[in-house]
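A quick write-up on the structure given underneath.
Note that one protein chain of the assembly has been removed; the remaining protein chains are unaltered in position.
Chain lettering (A, B and C) follows the sequence in which the chains are written, and residue indices restart at 1 in each chain.
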């Protein structure tokens, strides 16, 4: 039996509790929140769960093996570090921390203590993204570009920009599905509401290969869009997360290069570019809830001491890019180099 | 009667001939092309039109008042300048020239001779873009962003990048619908086929106001997308050119700012951001063919000596941005300032 | 405080319990089901609710004012009648009963005892259908047709045909939004699986006016469709329940009739039919959960003794059509007259 405490019962906390309830061998002992009206609501639904507004009560409970932290980003580090020091493994909402340094310290602490640090990169546990990874690795050939649009009329966050709120999803997906790691990043954005963080942003990820990645995030769009285009030398993919069932479409399309006819090549010495437009294929996807399988994996890691798919290092890689992109945005899109990744992929 | 010569009978030339035929008071006297098989095809359909592979024949014909130039971009300047010097007004395919200097010289030459220089910014003559301009000017309030995606599996051009081929449309539309002119531009792109120009590019236009504009163009996309999102302080627009009839949708959506409740404001000193989600409205659009009304306007200008909507100065403004964006792309996205526009808007 | 018992905890029962929990002034005392594994699941989530497999325990509990019945259709009548006789008001899943006679007896019994009979016509409590009713009554003019397609790869029901499972929704919506009542019905359908009820069906509703209604339901469709087209003399509507936000679109389109020019009319003596293609408008819709407001209304009716929007008479009208359509289907689409509706609308 793995004992769990959930910290934060706002937007995401109820989903954590509900899904932990369905993982066999798990017991949710505690939920902590500072807002008593939130806890009252919880009590009605889950009377067996103890509630508190004092995080230390959870840390002091020896039945608790791990805590799940679903609080504002600025508090992730402090809470997770306290938990690790109390000997608890941690499952932290994305982004894992507000700075790379914080993420590095969490990884180090967990490593020293033999505890698990997991980051909630939910999307990589969806059937769609798992299939996307397979297709990218097997069918697409050399990857040319990865282009994501993730926009909607969204809840403004007061403490983080749209980049830390939305682009974090794209960065965690890319971290999982692309073999390559970006070398540098540049970003532009704007805050249209005085005193608020940026509500629109464009990120460019630069790689040491032919790959180019771009992300558009926007809290002020009239319509919701969740569409990623991925082009490879062999095939191309559209991943549209709003499609009810055909979220992944694989197109057998691309270009072909043929030497031009002799006469023409004498004049231009160039290749003729042809087009290949073949069939489209939409694989059936696993539709089980991502958060459920993610929490099952986390619990298994806590029991066995192994590392989850989205471990602290994955969280760190994503925060590195967000931090560099924030720096680039402040300097009008200047290219900011990323540190060579020392954590083995 | 206005006499016309058409130069270039490749992809666009036949559309010019067909549409000039339908403008009252116009006679197409000549079509010039170097490819005899093209001219043979023309002869079958329009036996009354004289054909030639010698441009000078047209320039020497006193019945010809104006020439329409639909040849590769690199030849626009030379052909248009010759025509102006022969006393003919010119209608030039987009982009008007390959450099800003060339465009400036054409404008100057036409000005001196009292001739018309028009650039074929076809989209600004569509019902959709005319309506878009109205809505932006009347309903949207302060414009926050203009975001366009124009991608497809497209014909690679050997002589120009995807930016000069596709983004030119977005730049001409913005030049027409937005009151503001960009102050600077930055762009990134990549050529995935060795020896070919860039086939994917992202442009950022920077303005002296809260407006941010972004364009994504791509010749290697698996699907065709032609979608522009425009956000304003009052309303927002989606302009999707692939929608059969509802190309323009106006959303009564946005954010509202309210002072927070006293207690909260003591703690945070901030405004509460609310959301407004109201009705959507798709105006009925004029569906007449854009090229037809564009050529009618050009012919009327030739007759009266007035300036067309897309005059040489409009063509110049677009080429300036393309030239600066090309420079930015070569320096990995560095911000390139645009010259202050001396031509009155 | 209104005390509730829920009968049946299969597909819909959990939604009833969850929504009753959110209605102020309601207490769910009991849930009854014959499947103990179902009840075990309930106990985990709602430990305060008593569970039983004996319906009589609920009927004998004086704290229970009303029961909600979410069991197979064939059991609705017996259970509802027992409940009424025990002095409990009833909220019954759609369709209200398996026969018109059963529905009539329930209405009569409830009437005699001053109890409430409500039928769960959930859709009429959605923001979309409420708006649809407004638009039909105010804007459309004379209604010409109502055409609904409701198909998907669906769960086969063993006891009822696709008509009783899916068309019941369309009939309940029509009952609510159209002023007119059908005069007769005809239907065709087919059972493709031996020993199973019909999995595809087409219904025609005949009215005493220019209105024509048609419903296509199908459990074996490759894609999910929920689209209704409604044409009126002034405007037309598309109601697409799968659209995330623009479920209702109102089109200012139609035909115009002009007397033809004298010369033509001499020859043909007819009107010229013209077309009107105007703006489209998608109203913002109330997005609160339909079942919640439906149950609130039911509880208020139980307290005050008033009738709900979907009362027993509404349930009876829908079953009458289903019964007649079943008869028509058995006779290859013969037109079956409906009884004149004696219950005032």
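Please note the rule applied: a contact is a pair of C-beta atoms (placed from the backbone, for glycine too) under 8 Å apart; a residue touches a chain by one contact, two chains touch by 3 or more.
All values reported here derive from a predicted model rather than from experimental measurement.
Undergrad: For the chain not shown, which residue from C:42, C:69 or C:237 touches it across the whole complex?
TA: The missing chain is touched by C:237.
Undergrad: Return the single residue from B:45, B:63, B:85 or B:138 that touches the missing chain.
TA: Candidates B:45, B:63, B:85 or B:138; residue touching the omitted chain: B:45.
Undergrad: From the listed residues B:63, B:85 or B:224, report the one that touches the chain absent from this view.
TA: Counting the whole complex, the residue in contact with the absent chain is B:224.
Undergrad: Counting contacts across the full complex, list the positions on chain A that touch the omitted chain.
TA: 245-246, 252, 277-284
Undergrad: Considering the entire assembly, which residues of chain C contact the chain that has been omitted?
TA: 144-145, 147, 149, 151, 153, 155-156, 158, 186, 188-190, 192-193, 195-196, 200, 202, 204, 206, 210, 212, 214, 216, 218, 220-223, 229, 231, 233, 236-238, 249, 251, 253-255, 257, 268, 270-271, 273, 275, 277, 332-335
Undergrad: What does the interface between chain B and the hidden chain look like in terms of residue numbers?
TA: Against the missing chain, chain B presents residues 21, 44-48, 224, 242, 244.
Note that in this section only the chains that are shown with their structure count from here on.
Undergrad: Indicate the whole-number Å distance between the mean C-alpha point of chain A and the mean C-alpha point of chain C.
TA: The mean C-alpha positions of chain A and chain C differ by 42 Å.
Undergrad: How far is the middle of chain B from the middle of chain C, if each middle is the mean of its Cα atoms, in Å?
TA: Whole-Å distance between the two chain centres: 52.
Undergrad: Would you pick out the residues of chain A that each touch at least 2 other chains?
TA: none
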